[in-house]
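Only one structure is covered here, and it is reproduced in the block below.
One protein chain omitted, others in place.
Per-chain residue numbering starts at 1, and chain names A, B and C are given in the order in which the chains are listed.
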Amino acid sequence: MTIQEMKERVYKANLELVSRGLVLYTWGNVSMIDREQGVIVIKPRGVEYDDLVADDMSVTDLDGNILEKGLLPSVDLDIHIAIYKAYPAIGGIAHTHSTYATAWAQARRDIPTYGTTHADHFYGDIPCTRALTPEEVAGNYEMETGNVVVETFQERGIDPMHLFGVNVGGHGPFTWGATPEASVENSVILEELSRMALLTEQIAPKAPKLESYVLDKHFLRKHGANSYFYQSKEK
Amino acid sequence: MTIQEMKERVYKANLELVSRGLVLYTWGNVSMIDREQGVIVIKPRGVEYDDLVADDMSVTDLDGNILEKGLLPSVDLDIHIAIYKAYPAIGGIAHTHSTYATAWAQARRDIPTYGTTHADHFYGDIPCTRALTPEEVAGNYEMETGNVVVETFQERGIDPMHLFGVNVGGHGPFTWGATPEASVENSVILEELSRMALLTEQIAPKAPKLESYVLDKHFLRKHGANSYFYQSKEK
Amino acid sequence: MTIQEMKERVYKANLELVSRGLVLYTWGNVSMIDREQGVIVIKPRGVEYDDLVADDMSVTDLDGNILEKGLLPSVDLDIHIAIYKAYPAIGGIAHTHSTYATAWAQARRDIPTYGTTHADHFYGDIPCTRALTPEEVAGNYEMETGNVVVETFQERGIDPMHLFGVNVGGHGPFTWGATPEASVENSVILEELSRMALLTEQIAPKAPKLESYVLDKHFLRKHGANSYFYQSKEK
Partner (left out) sequence: MTIQEMKERVYKANLELVSRGLVLYTWGNVSMIDREQGVIVIKPRGVEYDDLVADDMSVTDLDGNILEKGLLPSVDLDIHIAIYKAYPAIGGIAHTHSTYATAWAQARRDIPTYGTTHADHFYGDIPCTRALTPEEVAGNYEMETGNVVVETFQERGIDPMHLFGVNVGGHGPFTWGATPEASVENSVILEELSRMALLTEQIAPKAPKLESYVLDKHFLRKHGANSYFYQSKEK
């Protein structure tokens, strides 16, 4: 894939966040990685979407060094890099401040698995990280944010290819996937699950979590070797 | 009615769920039955709506055997079949993961009859089924889901032609009607009733249920032999 | 004003309820009265908005007798008539099942005056009527519903020209005004006030009511002899 094609995809994926109502103003960013070429493409920082074109996307190497003269990359680039380095199977990352997911991040709570809608897409509760320490914030804040994501999955033994997102405590959600498009779809779904989970607790404060055998059934009929959910239209 | 006409109607009914905001991505499906011809038409599984055309709708017999080469039917087909077999008067079924109705399903609570808006369309509380057992999930999960719907109505003595929908506990709503269009309308109304019921409890946690004589009045002025609510524009 | 002009205005006022998001399907109706001519124009019952044209509006005398061959008037006509008879200064009435206002009706609570937004448009708490008795429901249900609105204002000593709406307990809101357009505007505002009042209680369960001297100030700077709020663009 050419860098130009990567820029087009990252640009469209960023616009999709806006059209889905997940992003106000410049809040949010999507990136894509090509590990073979050693290239990351990401939305530039602090520019209004109306002013952006695909060619404005920033291009860096896997350590964040800028490869193309142009706009500076998102300030969150180092968060993306930390996650890319830890999870070699992912190809795209999306970050938003979508309303309901961010509310769970601010509440510092994992998003509980209350139903099959959740189980169809995330294999268990969506974790909320701990707060960063003063030292982490004073250092490379953005990279430490990514590190805390990785630490959370590691300490809890969560497989990032079964649970494609996280809430950074006090901040908001990051989601990922095999492609930037998949990472955006996971942001959209995470927002809807966040809303449903709150409503569930409002209807029944002691609502039970989904039965574990139903969680398995729903996740595995859509993901992995025995899935029977998707099909290609090509016949 | 030709199969082609059925496909058109099922296709449009599926799109209506999207335009009404009840469906994200591929979440949801509508089917139609023609009992004389022995045919069910249903949305194919796991294909984006943008990629679908009417001709893609799947065609099966009343046991789910595929009659036309093409896309595989919705994974929920067996749920539809179980309901069609139990309720001979219905002609269409809709399934969604609409936000508020699903939240009640996740909360494992019946949706209480709080007002005349509810009484105009559903003759009493909308039931939430029990969870499926591990054995039911390990077997023909989708058919067992349909069976649990039928069991719920049977055990509680609810007439499915007076109460056109249900919540599957931990999953979400199924609605039905004489036609696929009616089943979709009932999904839209169920979602609004679900939202109103939650808001009612938030305003008054001990809100009374609607007086039973008002429930009767409102349901019966719109449904059945003595209804005086609807009219045809043809004069 | 000709009957044709009345039909156009009533038709447009009904459509405004839809475009403002206050009405699903056929839920809701607007009427207009011309007391000199002895004519009421109201939306016909149970017809989809998409199928309606202005000429379909029903025309009756002040007792509900149909004056023009055509579609039957809204089943709620007698509610409108009871209110028109009691309040000679009003020229239009709107009825909806808008989400938040209906939730307050279902909760059987008056909508408290929590802020100046409320005070700008309604001079005090918006009352919720008592439930109708079994006898009232068994009789002329719709006319008794109107009577209970009038009874509520009378017993509480509320001036209907200072408080342009009511919630019928377990049912939903009716609003009025000098014109059908004003009655629709009051429905829109009532819905927003209903939403704000619930949110206020969620943020502070013991929120104080608006200071009475601020209520007076805001209502009276917009209504009555000493108002200084509105101006005509004609200069």
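The rule we apply is simple: a contact is a pair of C-beta atoms (placed from the backbone, for glycine too) under 8 Å apart; a residue touches a chain by one contact, two chains touch by 3 or more.
Because the structure is a prediction, the values reported are computed rather than measured.
A.B. asks: Mind giving the shown chains that are in contact with the missing chain?
C.D. replies: A, C
A.B. asks: Determine which one of C:K85, C:R130 or C:R221 touches the chain that has been left out.
C.D. replies: C:R221
A.B. asks: Specify the residue from the set A:K12, A:H97 or A:K209 that touches the hidden chain.
C.D. replies: A:H97
A.B. asks: Of the listed residues A:V47, A:L67 or A:M161, which contacts the missing chain in the full complex?
C.D. replies: Candidates A:V47, A:L67 or A:M161; residue touching the omitted chain: A:V47.
A.B. asks: Could you list which residues of chain A touch the chain missing from the display?
C.D. replies: Against the left-out chain, chain A lists 24-25, 27, 44-47, 51, 56, 69-72, 75, 97, 99-100, 102-109, 131-132, 134, 137-138, 141, 170-172, 198, 201-202.
A.B. asks: Spell out, residue by residue, where the missing chain touches chain C.
C.D. replies: 114-117, 120, 185, 188-189, 192, 195-197, 199-200, 202-204, 207-208, 210-211, 213-214, 217, 221, 228-231, 233, 235
Keep this in mind: only the chains that are shown with their structure count from here on.
A.B. asks: Touch graph of the chains shown: is it line, ring, star, complete or other?
C.D. replies: Line.
A.B. asks: Distance between chain B and chain C based on Cα centroids, please, to the nearest Å.
C.D. replies: Whole-Å distance between the two chain centres: 33.
A.B. asks: State, to the nearest whole Å, the distance from the C-alpha centre of chain A to the C-alpha centre of chain C.
C.D. replies: Chain centres of chain A and chain C, defined by C-alpha means, are spaced 46 Å apart.
A.B. asks: Provide the list of chain A residues touching at least two other chains, using ranges where the numbers run on.
C.D. replies: Chain A, residues with two or more chain partners: not present.
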